[in-house]
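Of the protein chains in this complex, all but one are displayed in their positions.
Up next, chain A:
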Amino acid sequence: MKKLLFTLLSLLILATPVLARADASPVDFVRENSKQVLDVLKTENGRNTRKIRDQIETMVIPKFDFKRMTAFAVGKNWRVATPGQQDELTNQFQTLLIRVYASTMTRYRNAQIDVKPNAVLNNNGAEATVRTEVTLPNSGNSQKPISVDYTLYKTSQGWRVYNVSVEGASLVTAYRSQFDTEVRTNGVDGLIKSLKDKNAKLASQGSGA
């Protein structure tokens, strides 16, 4: 009897990780991706910036939902935009965000990322906020770790990130009033143009991390 119990128990313990993988938790999702991105960035040596950026791009694109992010940043004006304009906005905003993401991560590539094990679930478990703490190297002990929170939602292909907050400030909604002003003065096309200009300017600045 005791032996049976033991066998059942060990089976259960062995099976747990398998069960977990079948429906990966948002925490594992964030942990794995942060690790992958940092690993790639650590191979940066000043000459391969371009290549690294492409690599990051292919890694990151499927993990974020850029359309949702763009809509979140654009806010109520999203309804005013035609589907074509929405796609164009998403494209431009995606280019900008990936660029910013890559260079920010490059700047902090030696940071320690500590992914907190318990995510906050919202909306009946369809949304999750994963908290992480980033400790910068060489910053001295007195620097508090920076809290970076990822908001994810569940899709049929797994979790997707659509919001990132640093110390409680959303990097996505911080765009909202700039976008709003732009749309009010120059319309949705004006916003698309200003995003395009911004991207062109960044691209012309070359590979500067």
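Keep in mind that, in the parts below, contacts are C-beta pairs under 8 Å (C-beta built on N, C-alpha and C of every residue); 3 or more make two chains touch, one makes a residue touch a chain; residues count from 1.
What we mean here is this: contacts and distances are computed from a predicted model.
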Chain not displayed: protein name in its UniProt record ("Phospholipid-binding lipoprotein MlaA", "Chemotaxis protein", "Acyl carrier protein" or "Inner-membrane translocator"): "Phospholipid-binding lipoprotein MlaA"
Selected from A:Asn91, A:Thr129 or A:Ser170 as touching the chain missing from the view: A:Ser170
Touching residues on chain A - with respect to the absent chain: 65, 67-68, 71-72, 75-76, 78-79, 96, 99-100, 103-104, 107-108, 123-126, 138-142, 144, 153-157, 160, 162, 165-171, 173-182, 194-195, 198, 202
